[in-house]
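All protein chains of the complex are present and in place, except for one that has been dropped.
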Amino acid sequence: MSDALLQVEGLTKRFGGFLALNQVSIAVKPGERFGLIGPNGSGKTTLINCVSGSLPVDGGHITFDGRDITALPAHRRTRLGIVRSFQIPKPFTSMSVLDNLGIPLENAAHGRGADGADAMQILEAIGLAAKAHLRPAGLTQIEMRKLELARAMAARPKLLISDEAMAGLSSAEVDDILTILFRLNAQGITIIMIEHIMRAVMRFSERIVVLDAGERIAEGTPDEIVRNPAVEKAYLGE
Amino acid sequence: MFSWDLLANAVVAGVLLGGFYAAVSLGIGLIFGLLDIANIAQPAFVILGAYAAYVMNSAYGLDPILTGIAFTPVFYVLGAVVYRIYYGSFERRGEESLRGLVFFFGILFIMEVSLSLKFGVDYRLVQAGYIGKSFELAGVGVSFRYLVPCVVGVAMTAALYLFLGRTFYGRAIMAVSQDQAALRLMGANPVQIKTIAFGVGIAAASLAGALLITIAPVIPSTDRDYIGRMFAITVLGGMGSIGGTLVAAIILGVIESLMATFFGPSWSLAVSFGILLAALAVRPAGLFGR
Amino acid sequence: MRNVDAGYGAVRVLHGVSIEVREGETVALLGTNGNGKSTLIKCIMGMVSPEAGEVFLETDGTRVDLTRRSTEEIVSLGIALVPEGRRLFPKLSVEENLLLGAYRKAARADIQTNLEFAYEAFPVLRGRRAQLAGSMSGGEQQMLAVARALMSSPRILLVDEPSVGLAPILVSRVIAKIRELKERRHLTVLMAEQNFNQATKIADRGYIIVHGKIEFEGRSTAELRENELVKKYYLGV
Amino acid sequence: PVARAADPIKLGFGMALTGGLSANGKPALLAVEIWKDDVNKKGGLLGRPVQLIYYDDQTNPSTVPGIYTKLLDVDKVDLVISGYGTNLIAPLMPIAMERKLTVMGMFGLANNEKYQYPNYFQIQPAGPDPQTSTAIGFFELAARQNPKPQTVAIVGADAEYPQNALVGARELIKRYGLKTVYDKTYPPSTVDYTPIVRAIKATNPDIVFVASYPPDSVGMLRAAHEVGLQPKIFGGGMVGLMFTTVMTSMGSMLNGVVNYDFWAPEPPFLAIPGIKEFLKEYQARAEKAGVDPLGYYLPPYSYALVQVLGQAVEATKGLDQQKIADHIRATEFNTIVGKVKFGKNGEWAKGRTLMVQYQKISGNSIDQFRGPGKKVVLYPDEFKSGNLIYPYAAALK
Partner (left out) sequence: MARTLPALGVGVVVVLAGVALATMRVNPYLYFAGYVILQYVVIATAWNILGGYGGYVNFGTPAFFALGAYTAVFLIRSIKAPLPVLIVAGGLVAALLGLGIGYLTLRLRGTFFSIATLALSVVLQTMIINWEYVGGSRGISVIRPSGPPFGNYVVFLFTVMLGLAVVAVLVARFIERSWIGRGLAALRDNEEAAECMGVPTLRLKLFATTISGFLLGVAGAPFPYYVTFVEPNSAFALDYAVNALAMPMIGGTTSWVGPVIGAVLLGTTQQLATVTISSELNLLIVGVVLVAFVVLAPEGILGLVRRVRGRI
């Protein structure tokens, strides 16, 4: 398993008495498109928070690129290349869209060549260039999601974790975002996708892990997952 | 110097003091804790309440606490007016509360000066039958001067608690700072709700002021002594938790009392605030914060 | 709702929109993201004021103009909204959220029956009545949002995208629940939804809104299913 | 430019009109204003009218340097007096010294000990040993009782004046061979004094010496009644008990308290020429000025302070600061508080802080406090107007 880019072993997280994650292990290989699904409240976002360093863990180990990062602060993990987007967009409201990208470029991607042109390039790629000088308050929902992704890209990730970047988007827009993600993946960025939109997850992921009530209940290719009775019972329904 | 007798007395005195602190802090617990309006001028309203009690007491011999109750409608209206000004100048424009803080500092100064222009700077006291009297219960002395405010304070806490938890206005007040638009969808007008809450908070100051002047003499700048305590109690109790306010007030009262009895009163305030710091370090949202 | 123009500041979102919901109907408002579904619903609720056109409510021959009314007044007329993004009060308990739903004067009398009904309809909520709404999972929150709207004994229920962010299993459950409630309470429902398949499960008919204009009115679900727009956007043809 | 005869003589000062000391600052201001009117009625000083220029120092020492520089350099005042209180005098000292001014201090305790500036004169009758002046009468009286009290509790606020009084008290305790059983201080913002009083009671002291500001004076006294603290002598340096609003409100609760004071409406003081007129004028103007209605505590001294200055100006026939100072240093003045002679460090050559006892007060009428008999002077002997009721409990009945 040492070929994994991200390896989570026996991760446990409690909120007070509530066990949000129970001994969860996952391994994500370099360049992989990895799907993480599960019912609401199953602990997906919590897992991401632990991996990105937003929450301290109560047990287990996280290894990235062969290095134990369990105790590293979040910004160091970002600099190592783990970047996440937020389920609820959290833009820097007092700055323009362009300056929003400046923060990761300056803080996480430095040394890899960062200037205003880089930010603009990313915005163009994602289709936000026209709004570069607006404040985030002036963006629509989808633009906000795109900004969230653009900002993550500006951090020059090795591993990009997208937490429900597509919730509430139309299928055309979902396709938009999927295209972007595929393109990033083609550039060698490993991607973890969390999504409830099955169409997207199934199309995108090479491998999927399913969480339920803080436990890992299944792993496999999209086809295997769809056919898995446990997953059907806990998640897909019908 | 330790004795069980002293300990019992200190604890009882502390609880009584705490009840009074709760009365003084309830208004800010409502306005700051629930509405998120940093009304730093609240202690000035308390002092205004104290002067109201003084005027009625010295002119007509009215009991201060009765005056405090009688004046609550006046204070309610005053609070409603102040809130409308605040609303018109800040909230409607969607501005952050920090500017409001400066606004309320200004109000604090204006009120202090107005009081001293009207009443001068002499210390003012009230007279009531129970001031200076006390009784003893199983070796524990209880002064009416503190018992009465404590009882009133606890009653105010209970009343506010019931008001918030059991009435539609109350629940709307608890919700209003969380999501105003959603509150509209419930059929409540957030501005009206906040006006009510602010009014109630200021009305509480009327009673708190009456209790204050029952306990100690008052000058216009007495409010300064209470700014720190009021906010500390609200935060220690947990923002927006009315029960927490009472508990925090009693904790502070008991600490002050124990320090004063056994270790030297000089450090009592510092220890109280030190404990606040420690408590915040362990429980950043206060004792009963949600 | 007739000929409504509306928007935010300089941005006009709705262009001459007219829709109609008759008593007892369930109408779906379909449209992909950003086409103005929520804006339309906000217009009805008085959260966005139309620049032109009118919104009104007709009951027993009396006609009430909603255009110039505040949200609170509209709610008190018996219209409830399950808003986009749920908009619960995260630091209030489940029960407190529900009780706030009954703020409207007309609903206060029925508070006990409504509460009982809510718990019966959503048994998970009963078990969690003291839990803070903010600490519940997305699905539970959506149920609470629906239950809260019902607490006001509405005649008309507006639902804005109940399926967003829900696991598939929950989506069907919530939609089914709305249908069940509608039938039991004789509600009139207007539901904005992108999830076509789910929406058509319960709708009697629907509108499709594209770029702030009503592009198609389907008098039955079958008619909707046949529509080119629908095929293009939803069925991925 | 040569001053023309009609040009006013400007007297400048800062005064606590707001903040903690304003309850004393404002009456002091009124007294000075009355003096100005009196002088001007009689044709002014050196034939020139007197004009007051004053600003609110907000009881904040850090405003003092600015205020006095403004007075001296912009307003070009001819004479200065200090604002009210030790803390507001302290920052004035270096300015006065630098500019070689004659400066009259209004109720400062030992301000000049560090500087030993010869042209500083201070009106509080603390005498050559300011630190012990508040407490000396108290302990002197205690020592005269039979049986002599043995144990003492001292307590006071963490503030300038009370702390100074406590330092003096500790020295006197040593001098009189008493045993200290309690010695603590409390923050001025304390709300509940019962725990403190109870702790004192637990040590069972013969005498209790309290050095406090008005709110704590009231708090301590009320708590003493509630807890039943009854030492043989109670009181000492409790500021505020002599304020009219406090006296009328506290009423009979004051009885028996032995406290320092500067003035009392007792025969030895009422006999001094000029005082009655002053008080009449003061009381007539008090309500409008929003100050203590009787003015029995500090106002006569504030008036006396400017009286001294005025007399010195007249005597030296000019405004030369050095000549004025030399004259003040050398002369004994007749003022409305009696004969005033300055000595070492500009303090009164001989101290005259009174020790009074509140006696036979009943009810809350203000009129009972206007005449003699309620605030009996016990010390010093030359002003004595009555006898100590001893022990404290006896006076309570």
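Going in written order, the chains are labelled A, B, C and D, and every chain counts its residues from 1.
One rule holds for everything that comes next: a contact is a pair of C-beta atoms (placed from the backbone, for glycine too) under 8 Å apart; a residue touches a chain by one contact, two chains touch by 3 or more.
Quick caveat: nothing in here was measured; it's all calculated off a predicted structure.
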Chain not shown, its touching partners among those shown: A, B, D
Contact with the hidden chain (one of B:Tyr130, B:Phe163 or B:Phe273): B:Phe273
Sites on chain A contacted by the missing partner chain, in the whole complex: 52-54, 73-76, 78-79, 83-84, 86, 90-95, 99, 102-104, 106-109, 151, 154-155
Hidden partner chain, residues of chain D it touches: 17-18, 20, 22, 53-56, 58, 60-67, 69-70, 73-74, 87, 90-91, 93-94, 98, 114-115, 157-160, 163-164, 185, 187
Absent-chain interface as seen on chain B, which is shown: 32, 38, 89-90, 93, 95, 98-103, 105-110, 112-114, 116-117, 224, 227-228, 231-232, 235, 239, 266-267, 269-270, 273-274, 276-277, 280-281, 284-286
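The working rule: only the chains that are shown with their structure count from here on.
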Distance-to-centre winner among chains (Cα means, whole assembly as reference): B
CA centroid of chain A to CA centroid of chain D, Å: 74
Inter-chain touch pairs (all): A-C, B-C, B-D
List of chain D residues in touch with chain B within their complex: 17-20, 22-23, 26, 158, 184-192, 194-196, 198-199, 202-203, 214-215, 218-219, 222-223, 225-228, 240, 243-246, 249-251, 253, 289-292, 364
For the chain A and chain C complex, residues of the former touching the latter: 15, 37-42, 140-142, 164, 167-173, 196, 198-199, 234-238
Contacting residues of chain C [partner chain A, same complex]: 32-34, 135-140, 161, 164-170, 172-173, 194, 233-234, 236
